[in-house]
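A single structure is presented below for examination.
With one protein chain removed, the remaining protein chains of the complex are shown where they sit.
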Amino acid sequence: MRDDVSDATRRASPIDTAGNAVIAKAHAAGRQRRFGQISIEVRRSASFPLRLFALAAALVTGLGLSAFALILVGVPAESLADEFVSATILDPMNFKAVLVQAAPLILVGLAAAMAFRVRFWNLGIEGQMIFGGVGATLVSLLHLGPEWARLPLMGLAAVTCGALWASIPALLKLRLSVNEIISTLLLNYVAYYVLLHLLYGAWKDEDGFPHSPAYAASELLPNLDSGVSVSLVLAGGMTLLMTYLVARSRAGFYMRFVSANPGVARALGLPVANMVLFVVLVSGSLAALAGFVVSSGQEGRLTQSFFPGYGVSGVLIGFLARNNPVAAAVVALLMSVLVIAGQNLQVFYGIPPSMVQLIQAVVVMSVAASDFLVIHRVHWIRYRA
Amino acid sequence: MTTFFVTWLATIPQLAVPYALAALGLILSERAGVLNLTAEGLMLVGALASVAVLLTFRPDPLVAMMAGMLAAAAVSVLFSFLVIVLRVNQVIAGLVIVFFCQGLTSLLGNLFGWTSKAFSGLGPVSLGVLADIPVIGPILFRQDVIVYLMIPIVFGVSYLLQRTRLGLRLRAVGESPEAADAMGVSVSMTRFLAVTAGSALVGLAGAYIAVANVKVWIDDMTSGRGWIAIALVIFARWNPWRAAAGALLFGSIQAVIPKLAAAGIVLPQYLLMTTPYLATLGVMIWVSIRHLNGPSDEPGALGQPYVREERR
Partner (left out) sequence: MTHSLLELERVSKAFDGFQALDGASFSAAAGEIHALLGENGAGKSTLMNICCGLYTPDSGSLRLAGRETRLSGPREAAALGIGMVHQHFKLVRPFSILDNVLLSRLGSGDRIASAKGERLAMRAAIHEQAAALGGTLDPDARIDSLSIAEQQRVEVIKALIAGARILILDEPTAVLTDQEAEKLMLTLRRLASSGTTVVLVTHKLMDVKRFADRVTILRGGRTVGSIDPKGTALEELTRLTVGETLPTVRETQPVFGRRRLETLGLSVRRADGTKAVDAVSFHVRAGEIYAIAGVSGNGQSELTEVLMGLRRAGSGSVQFEDAGEAVTAADPARLRRYGVAFIPADRYRYALAGGLSVAENYGVGDVARGRYGSWLWLRRGRLRKNAEEALSSFDVQGVRALSQKAALLSGGNAQKLVIAREFSDPPSIIVAQSPSRGLDARATAAVHARLQASARNGAAVLLVSEDLDEAMKLAHRIGVMAGGKLVGEFTAPFDRQQIGGAMVGHA
C-alpha cells in the first residue's frame, strides 16, 4: 500500500487516524481463527414436507416437555399414555365428555380464527361469551316466546348481545384507531363485573347463591337420539358455515386481501372497514354462541365461572389452526381431549387444573418457535481453509 | 371530609407504584422496539416468587422483592428468545407467555401451598418529623421504601434513555434497526438487554402488589393491572415522567373506590369495580382522538422483528 494513503486518511478524518494499523490490529485479534458463521435469511417459500417436519418436531418437543412436567409433579411415567389416550378416547364416558367439552372450544377457536383473518386481535372472547350467556338468560328469565321457540330465541339473543359487545372495540379501532388488544382485554373485566352485578343483584337465585335461577327443561340444549349433544352439531354447523364464508364467498376473498395487506386492499378499493366490522361481529357472535352452549348445554343456568380460560384457549386454537376453520375444529377437539385428561389427572393424582393451561402454553410455544424453520433458512457458511 | 381526602390521598402512592414500575419496564422494552404484552404474566411471576421467598426464608421484604425481579427477568429470557432470536409474532408470544405464567404461578402456588397465606410484608417508613406534619405528613412521608425510591427510579430510566450511550443505542434499535445495524449496533443484544431490564421492573411491580399492597398470594392477583400498564405506556407516549403521572392518575382512581364505600356512599359495588378498566379505555380513546391528526411518538419499529439478510 502506498504511504500517501494513510496520510490522506489522516487528513480526511480527524478522529480515527489509524491507517494500516487498524487492519493490522484486527488481523492480529485472531479473527481469522473462526471456521465460519451462521447466516439467516428469509425464505421465499417453504415446501410442504418442511412445514410438516417443523410441525411434527414442535409437537414432539411440546408434548415431551409437558410429559416431563407431569412426571415431575407426580404422574407415573408409564401411565401417561393411558391417561391421555385410552382413558379419554377409548372410554365411552370420557369420550362423551370430550365431545361435550369440544363444542364451546370449537366455537371460541372459530371466533379467534375469523377475527385474525382481518388482522383483528380479538382477545375479548370471554367478555363476548359472558354477554352471550347474559342474552340467553334474559330470554329465559322473561319467558320470551313459546316453549318450542325458546332455545332458538336464546341463541339469537346470545348472538345479538355478543355481537353488540364485540362491536365496541371494532368501532373504536375503525373510527379512532384504538388498539383492540387492550380494549378487548379491558372490556373482559368490565363484562365480568357486569355479570357479577347481575348475579349478586337482580338475577340472584332464590337459593341465595350468586347464580341465575336454573333454566327450564325447554331451555336446555338436548342430546340427539344418537347421544350427541346439539351443542356439537351447532359447533360443527358453524365450522362448515365459516369454511364456506372463508373459501367460497366474496367476503372470504376480500378477507384474504385485508389479512395479507390492508394497505393494498384499501388502494384496490375493497371495503376494508366494512369487512373488519362484519368479521368482528361474526367473531363476537361465535364467542357468544360458545357462552350460550356452556350455559344451556352444561351448566343449565348463568353462573359466575362458566367462561374463564376459553378466551386464551380460543386464541391459541385459532393460532395453531392457522386461522383455518376446519383445522380449528380439529385442534379444538384435541384441546378438549387435553382438558378432559386434565380433569382425570386432577381426580386421580391431585394435579391442579392449571397444569392443563401450562401444557397448552408449552405446546403453542413450541409450534410458534418451529415457524422459525419454516420462515427462515439457516445455514452455516464455512470459511475456506 | 378532610379525613376522607387524607386517607384517600395517602393510599394513592402505593396503588400507583405497581402501575409506574410496570409502565417503566414496558417503556424500556418498547423503546427498543419489542412490543411487550407479557406484563400481566411477569407481574404474577414477580409476585409469586417474592411471596415464595418470603414464606420460605422469611428474609427482609425488600430481599424477597429482589427475588421477584430476578424471577420475572428469568422468565422474560424465554420471551426474548421467542421474539428476538426466533422472531415469533410479538403479540402471540406475549399472550402465550402471559398464559404460561398464569398456569405456572397457579400450579406452583398450589403445589407448594403458598396460596392465601398471609404475611406481614413491606410496611411504611415514617420520615421523622416530616411524618407528623398534618395532612401532608401522612400523604407523603408515611410511605414505604419503594414509594420513596420511585422518584430516583423514574429519573434513572429517563436519564438512561435520553442521556446515555446505552439509551441512544436502545432508542436507535427501536426506531430504525436497519440503520442501527448498519452503524454497528447489535440489534439483538440491545433488545435483549432492554427486555430483560424492563421485565425486572415489571417483576418488581408484581412483587410490590403481593408484598406491599395485598400481603398475600392468590391466583391471578394482578387482575388486569398488567394490561392497564400497557395502555398507560401508550397514554404516556413512551415517556417515563408522563408514565409516572399516569400511574398516579390510575392509582387515585383505584384508591377512591374502597374509600367511597367506607365513607358510606352507596353505589352498585360491582359496577364500581369496572371504573379502572373503563377509565383506562377512556384514556385510550382520548389519546387516540388527540393523535388522529398528529404523531403518537410510537417507536418506529415497535413490534417488528429484524432480520438483516432479508430480500424480497
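Residue numbering begins at 1 within each chain, and the chains themselves are lettered A and B in the order written.
Rule of thumb we're sticking to: a residue touches a chain if its C-beta (ideal position, glycine included) is under 8 Å from a C-beta of that chain, and two chains touch if they have at least 3 such contacts.
In this text, all values refer to a predicted model and were calculated from it rather than measured experimentally.
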Contacts of the hidden chain among displayed chains: A, B
Listed residues B:87, B:169, B:191 or B:225, member touching the removed chain: B:169
Contact residue for the chain not shown (choose from A:172, A:265, A:302 or A:373): A:265
Touch list for chain B against the chain that is not drawn: 163-166, 168-169, 171-172, 175-176, 178-185, 293-295, 300, 308-309, 311-312
Chain A residues that touch the omitted chain in the full complex: 1-2, 4-5, 7-9, 11-20, 22-23, 26-27, 31-32, 34, 37, 39, 41-45, 248-253, 256-257, 260-261, 263-271, 377, 381, 383-384
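We adopt the following convention: only the chains that are shown with their structure count from here on.
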Chain A-facing residues of chain B, complex: 37, 78, 82, 86-89, 91-93, 95-100, 102-104, 106-107, 110-111, 219, 223-224, 227-228, 230-231, 234, 268-271, 273-274, 277-278, 280-281, 284-285, 288-289, 292, 307-311
For the chain A and chain B complex, residues of the former touching the latter: 39-42, 73, 121, 123, 172, 176-179, 181-183, 185-187, 189-190, 193-194, 196-197, 200-201, 312, 315-316, 319, 352, 354-358, 360-362, 364-365, 368-369, 371-372, 375-376
